[in-house]
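Quick one: this structure, given as structure tokens, is what I'll be asking you about.
Missing here: one protein chain of the complex. Every other protein chain is in place.
What follows is subunit A.
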Amino acid sequence: MPHVEVLPNSATAAAPGWTYVVDTGYDPSRVAINPKDRKRAAARTAGRCGDNELTARQQAAIARRIGELDRDNDPKQQIGIPGKSAPAKTANARRILQSARQIKHWLDEEEALVQQGPAPRIAAAAPRTAASTRKLSTVPPTPLEATPGPMSVVLTPRPSTAREEGDLLLLTENSMAPPPSKAELHVLLSALPLSYAESFATLPADHPPQRQFCDNCGYWGKIKCLKCGARICGLECKEAHESTRCLKWA
């Protein structure tokens, strides 16, 4: 969906006298001090905060939904191992086999270890630098965090001279002309693995706005539900939405 932005109209001629203007703005002086319809009044003022901004509650709901979609095992289900299996042979093995931890526990612990310092991680050659500033969660990154990749290994690119077509073909065929120096390669190859949370791609700061879909039928979500902020495509889906999913975030 193309991003349409309404530019402010600068045609304000300073003319004497008076003129008719279209009254579109929100005028607090005209709102009743004790409005009857509190919900509507709240929605009207809340709607001012921008189209693509989400409340903390909505963000939490989205994060929960993604977590749900990305889950491997349902913690509510208990499926036993059928038959008799060989017993654990050592104490270590018994401890590991009986562990009931889930992946999130392991990832949290790993994250805690990384925060503590590089001690438990395997020391190779290059020290971790900017890598640790990369985003650690799925919240939208700030522009600072969105700089892609660890900067320590971004090597100064050679000045790009105008290469000939034939030369370039040769280059791609051999993959190696002119090759990076041994030192460069060593730095690249001996870099420490990123932690799991650091390995995710980051959304650039200037990404196009999120496409919105109807909560009910999947068509473009052109209308925002006043109660919960979900998108719907039209009246028909609005009814379906209100009878099923609406007020989910309320």
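The definition used in the following text is that contacts are C-beta pairs under 8 Å (C-beta built on N, C-alpha and C of every residue); 3 or more make two chains touch, one makes a residue touch a chain; residues count from 1.
Everything that follows uses one rule, which is that contacts and distances are computed from a predicted model.
Chemist: What is the missing chain called in its UniProt entry, if the choices are "Actin/actin-like protein", "Ribonuclease H2 subunit C", "Eukaryotic translation initiation factor 3 subunit G" or "NADH-ubiquinone oxidoreductase chain 4L"?
Modeler: Not shown, but named in UniProt as "Actin/actin-like protein".
Chemist: So that we can see where the missing chain sits, which residues of subunit A does it touch?
Modeler: 1, 62, 65-66, 68-74, 77, 79-82, 85-86, 88-90, 92-93, 96-99, 101-103, 106-107, 109-110, 113, 120-124, 131, 138-141, 148-150, 152-155, 157-158, 160, 163, 168-169, 171-172, 175-180, 184-185, 188-196, 198-204, 207, 210-211, 213, 216-220, 233-236, 244-245
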